[in-house]
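Removed: one protein chain of the complex. Kept in place: all other protein chains.
Right, chain A next:
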């Protein structure tokens, strides 16, 4: 049986196209079978002595070092869950690391925030500025650059495949994931780690007997149960509005699809959900082989995973191949290579919003798709002619040379490459686009090259006083590039690509055929970073230690005069256990660490180093990417973007961290507590200037944001492992509070979009009107006694049927001055509670995940009630998706206002739509059994080290007061649009075999 599974996986690997590796893996496998004693025989005792041998082993098995021992993800728990991306692996597992997964669409981008926001999040464009860096085997993973948003009318998704580049690593290939908290360790990583660092090590080659591991699971994402509705429900929902406030004209423009109750498509059965929600199969299979001699070892890993959403047929497929070889040609010289290759193929959701946001061209949206299965099925059929291919290829490679110059002097040099490219080819046939088809092609890549050198010197004065010195330089070269073309109204629906003339001798070389207009954009951004640092560690008798990092960073994105920044970092550690409690048995460990670091925060746009600049700025609100006037390129000051002057300097983050690590009673109980204070200062933000110079604003340094917080992890063996039955439990939680400490030019307040930044207040607060009911009679509406003017909203007098918004400053005008900061989009407390119970070969683990104190602006509810404005203006807000034919808004909760009123009564910026979104979720539950415990199995299969079968369930239960579908499906800035695909319950059956 086992042999068969193995055989199948090997064949799969070979078929994947990574054939050289597959063949290699297969060869190694057969070699192992034919020469079982090869390894033992190969030890060349005659050549090197035992000491050197151990030394060698140690050296070649230690390609990337772990940064810390604490703050790691329990990989055993995570590997039995059907998760595909690093944000999912770390969710809830590390105190202080908050993961926002705003859709169940597999492979979509998530937001990671460590120890609070270091910059305000106004839209998806700003995500990169708050994310911690993710290092895989020491290679910082590059992210998609936000520059595509410059040509996008709508910023719901980034242009291109929009695949999360952190979804490229298979969980079974990961040895450990940890969060680096220590300021000095972060400082050593430099500007990329200013927002924190997640340190991922993949499993690496090991010398010794060849080991084979095979993991596989199969599962089903469960279909969501919803309460569908038809036009009758909608008609009844609208009736009170028309009864109370509608006049004859309003009746005349009543939407046709609601007016005709004999239309069975709208008024008949609402069974669209049968086609929209489906049980979706998912699976994973992977194989790894490890082995080698003392001079050289290797590891191969191959995997294929499929993930899916239960909604809208969204799917994700991934192929991984990973290879690692370590060699020690001489005892003083080792070479290590790591190579990861990933391909991701993603089938995205088919919402109208996402489609029209890309096409940027709105057809008539007055009639929604009918909720009937037949109509929706016919609509889905049209997708057979559509094309929506999203591919991402990712390669990471590291080559490390390590030289032991003397016993205490070591030199290493590393070349790291991270390259990823994304393709997206979209074609929508004319049947989907109102007789006007659409084609677009995107190609973009991010390339990162890092060349790093380190010289380390170990100097022991005596056994008690130990010094370590580390000198390093890093040169990093990032290139981000994309090209994008789109065209409308091609000749027919059969040609789904942009056909050009390929004859370079002709005048029409590369001109599109068929008389269609093709719009093209491309952009390139290049960043270079050069860093040098010195690190000194001093340790006194394992009791006290002091560390310091001094570094000097220069970036091409900072102007010449301010290009180089010097940043120091210090930390100290006091091991109380070794010092004071050495003899006390009950104290196993007690350490206090404290540190402070300043780390420069990387600027990623070459706009800043350019200073006063010129660019093409011909667009307007409907047409952001307008390239020319009369066919000529145009150049002007960046009026729409804002002025950038001289003297732009490095932003930086100062952080202080004090951590107590303790464990007691022979490590049965442990508790770790950290407090931190993190200030991100001198950051750049657009500030207002008089409009009479034509600019939207000017970019200045001076934004300061402080985050304070407390993180606690407590755990222990409630019933110890020595018993047949044992129970381990741990809980982690993190409090965080942010506040704005400064704005440029001493400003106290700055309104940006729909947010108000105020010094001394949190940056994630909403800025909204306070709703106090509805005006039911004219005499309720206040009148200014001085002017006899009726209370008005920016000049529009309130009338009966309008909401009562609190006039905060009592000036009888409701305007921006009357909006208050209320609610936070970021949770105050996050964490998770983990339990593991085992009995004989069985084990059961459960993860509860919680997030408390955040609020949500319910945009979905606002737009449902705002049907008059939304439907009358043909915009993206007028779109009614098929999945909105369900009772997803608690309509009893909201009062009936006059929807025709000019004060826009159902605007989302009021506390009527603000609601609490705290939740506790039973995120995962796993039950497993170790088969190798079955008597006789081990005897038959001598090489069997482990054979574990398990069933697991994820997203099993949610406790929340939130009125929408799921309190997690919230946009990154806190609005709930209802667009997130369900994080549906998923059940899997899996097996893990180690041979």
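In this section, a residue touches a chain if its C-beta (ideal position, glycine included) is under 8 Å from a C-beta of that chain, and two chains touch if they have at least 3 such contacts; residues count from 1.
Here is the rule we go by: contacts and distances are computed from a predicted model.
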Hidden chain of the complex, named as in its UniProt record, picked from "Bifunctional protein PyrR", "ABC transporter permease subunit", "RagB/SusD family nutrient uptake outer membrane protein" or "Zinc protease": "RagB/SusD family nutrient uptake outer membrane protein"
Options A:208, A:228, A:572 or A:627, residue touching the unrepresented chain: A:627
Selected residue (touches chain absent from view) among A:229, A:546, A:689 or A:896: A:689
Touch with the omitted chain, as defined above, among A:264, A:483, A:613 or A:677: A:613
Given A:76, A:353, A:373 or A:563, the one touching the chain that is not displayed: A:563
Where the unshown chain meets chain A, residue by residue: 147, 253, 330-333, 361-364, 366, 403-405, 411, 413, 430, 434-436, 453, 455, 473, 475, 488-489, 517, 519, 523-528, 530, 554-556, 560, 563, 606-607, 609-623, 626-640, 643, 645-646, 688-696, 698, 751, 792-796, 815-816, 868-869, 872-874, 900, 902-904
